[in-house]
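One chain of protein is taken out of this complex; the other chains stay put.
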Amino acid sequence: MPDTLLFAMEAAVNGLAAGVMYALVALGFVLIFKASGIFNFSQGVMALFAALTLVGLQTGQIPFSHLINAIFGTRLHHFGFTLPTVVAIIGTVAVMVAFAWLVERYIFRHLVNQEPIILFMATIGLAYFLEGLGDIMWGAEVKRMDVGIPQGMSETVDDLTFAWFGYGFFVDTLEIWAAVIAGLLVIGLVIFSQYTKQGRALRAVADDHQAALSVGISLRFIWVLVWSLAGIVALVAGIMWGAKSGVQFSLSLIALKALPVLILGGFTSIPGAIVGGLIIGVGEKLFDFFMQPIVGSATENWFAYMLALVFLLFRPQGLFGEKIIERV
Amino acid sequence: MIYREAGDFKTSYAADNQTFPIRGDRIAYYMVLAFAFLVMPFVINDYWANAIVLPFLIYAIAALGLNILIGYCGQLSLGSGAFMAVGAYATFKLTTAFPGLSIVFVVLLAGLVTAGVGVLFGLPSLRIKGFYLAVATLAAQFFLIWLFTQQPWFYNNSPTGMISMPTREFLGMPVTGPRASAVNMYLLCLVFVVALAWLARNLTRGTLGRRWMAIRDMDIAAEIIGVNPMMAKLSAFAVSSFFIGVAGALFFAVYLGAAEASEAFGIEKSFIILFMVIIGGLGSILGSFIGAFFLIVGPVLLKLLLVDQLGWSTDLAAHLEIMIIGALILLFLITEPHGITALWRTIKEKLRLWPFPH
Partner (left out) sequence: MRMTRMAAVVAATMVAAGPALADSLHFPMLNYRTGPFAPNGIAFADGYQDYLTLLNERDGGIGGVPIRFTECETAYNTERGVECYQSIRGDNPLIIQPLSTGITYQIIPRATQDGIPVHSMGYGRTSAVNGEVFNWVFNYPATYWDGASVIINHLLAENDGSLAGKKIALVYHNSAYGREPIPTLNRLSEELGFEFLALGVDSPGQEQRSQWLQIRRERPDYVLMWGWGVMNPTAIQEAANIRFPMNNFYGVWWSGSEQDVMPVGDGAHGYRSLAMHGTGTDYPIYADIQNYVIEPGLYAGTGDEVGTVLYSRGLYAAMLATEAARTAQEIHGTPNITAAMMRDGMASLEMTEERMAALGLPGFGPEFSVSCQNHGGSGAAMIQEWDANTGTWNLITDWIDSDREMIMEMVMEDSLAYAAENDIEPQCLERSGG
């Protein structure tokens, strides 16, 4: 096989892996948009906040120590003990659920029936607030995310592809794990929404919240539920991206990678988020591979958006989005 | 008592249709103008001019432009940062290619170039709407910034990709570059702000503005009653981009002096201008000013309060500042989702009837 083809295949495989990472972030957006029509801009910051909380709990950091030290002149840093990863993850989930409850109680309860753009703005305000809170709570230095997921080149893939093609493909073990976890997450979400009472209520609200209200489903509970789920998805995304490049402020910018995935897949479709992520991942890696000598590097930032834009011109509701019906 | 329309009789259509139908408003407007032109130049110090008033005026232009697009025509855009960059780079290319051209013309031409680019990236709006359109405009944001950082032609092949504004004079006085005095820069920006605000106000209450609003309120219905959606949407993109382009040109030429696309005109710019529009009030000229004031002067005041007055460490203050801005945005949205102007309007309604509300 010619080398170029092999290299292109390697780029495509890596694109798939990158696509999974994008899809992880996009999933959180879809959940909230589906259930409440809110375009949750703070999803990226939620991932950062969840990751910071996880690392903070793991290493036994004292929250707000910086603030406390500044006010009382103390020198607090750590509790002096560390938590096992599982306990820390459970703790973080609890924090994210509490966060969901607070968000519903103090923000979105007051914004029911507002226009989508107002709700969107509210999530931007929330993103700002959460960003400052995360920094004050846990400090702004880079932290290492270590939950025991292996990282580095996958030997198996390397050996296998070498045996087949005579050229070992590079795939990051972390990303294989990310794909597995994303798969489990989607299966879990599907089982939850198809076979549990709360899940059915969730779908009912997504379909028609007026009708859902009239059969006695508590909208407030559903909103807390869906924000909690989005918080958990954010935690998973935060763990994966944090393991890739450390936990720090830049983690919140991954939200920008999820937006083109969303428009490609449709705002309301969970499979759409996955497929959209894969298309974008493969597309941008292949574009870079073939076009890099001509147009230069660092095209990834805009290519995903351009692809989504071109795509939208033909299918304005996204790949799996519901058909837009307009009435006057 | 003071602020009311009773007794303010209109005897002609022209008088009835004027911008400020209430005498109190009119007087306030002329007083603000007189103050800005006649008093401010003499009392303003360098710090206030350079660090606060200049960015306020420039962002107000950008917010006006985006408000035309979102508030009047209902097309959500997140590409303002890149359109500002177009204005800035057009200014740089024009002024280095034609050093003799007056800076005012250069800025206006840069606005026109941006209008062209804006129309190009406004084309998808004919087909897609809402958040989908918002994300599509992000394509403009990322693509244009990439273009400006990657293609050496745009920055005249300078080794670092920075563009710097040479000194340019207007009426014999330097208005850009290090020798320009704060007052000159202030006056130049003020003239642009007043002219463009006047233009925006009159465009939005004319035929064009009514078409935009018809599209905003219900595009299909507007099409049925004879508004050409293509013309309306693209003209909104063109006018809006012109304003934003002028803002970008002034931002680079007068305020920053040197800039780099990815750093000065990134996605945060797009967001901050959007915030201004929404916090100030969609579909309101005054709202654009209030929004710009709130987001430019607010953080500086907070910083002065927390760091200089309370003596907190700067990082703590900066983190708190982000939290406070976020909390304030939420608070405003919860108490008055339609922006500060809506609050202002309510106050005015009350004032008109005060002190006998019944």
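By written order: A and B. Residues from 1 in each chain.
One rule holds for everything that comes next: a residue touches a chain if its C-beta (ideal position, glycine included) is under 8 Å from a C-beta of that chain, and two chains touch if they have at least 3 such contacts.
No experiment lies behind these values; they were computed from the predicted model shown.
Every visible chain touched by the undisplayed chain in the complete complex is listed here: A, B. The residue from B:Leu256, B:Ile279, B:Leu295 or B:Ala342 that touches the chain not shown here is B:Leu256. Of B:Tyr47, B:Phe98 or B:Trp153, it is B:Tyr47 that touches the chain left out of the display. Note that of B:Gly116, B:Gly177 or B:Pro229, the residue touching the chain absent from this view is B:Gly177. In the full complex, chain B contacts the hidden chain through residues 32, 35-36, 40, 45-48, 50-53, 55-56, 146, 149-150, 159-162, 164, 166-167, 177-179, 255-260, 262-264, 293, 297, 300-301, 303-304, 307-309, 313-315, 317-319, 322.
Seen from chain A, the chain kept out of the figure touches residues 7, 10-11, 14, 18, 66, 69, 73, 75, 77, 135, 139-146, 151-153, 170, 172, 241, 244-246, 248-251, 253-254, 257, 284-285, 288-289, 292, 296-298, 300-301.
Criterion: only the chains that are shown with their structure count from here on.
The centroid of the Cα atoms in chain A and the matching centroid in chain B are 33 Å apart. Taken in their complex, chain B has these residues touching chain A: 76, 124, 127-132, 135-136, 138-139, 141-143, 145-146, 150, 218, 220-221, 224, 267, 271, 275, 278, 282, 312-313, 315-316, 319-330, 333-334, 337. Residues 39, 66-67, 70, 107, 110-111, 114-118, 120-122, 124-133, 135-136, 140, 256, 259-260, 262-263, 267, 295-296, 298-299, 301-302, 305-306, 308-309, 312-313, 316-318, 326, 328 of chain A are the ones that touch chain B when the two sit in their complex.
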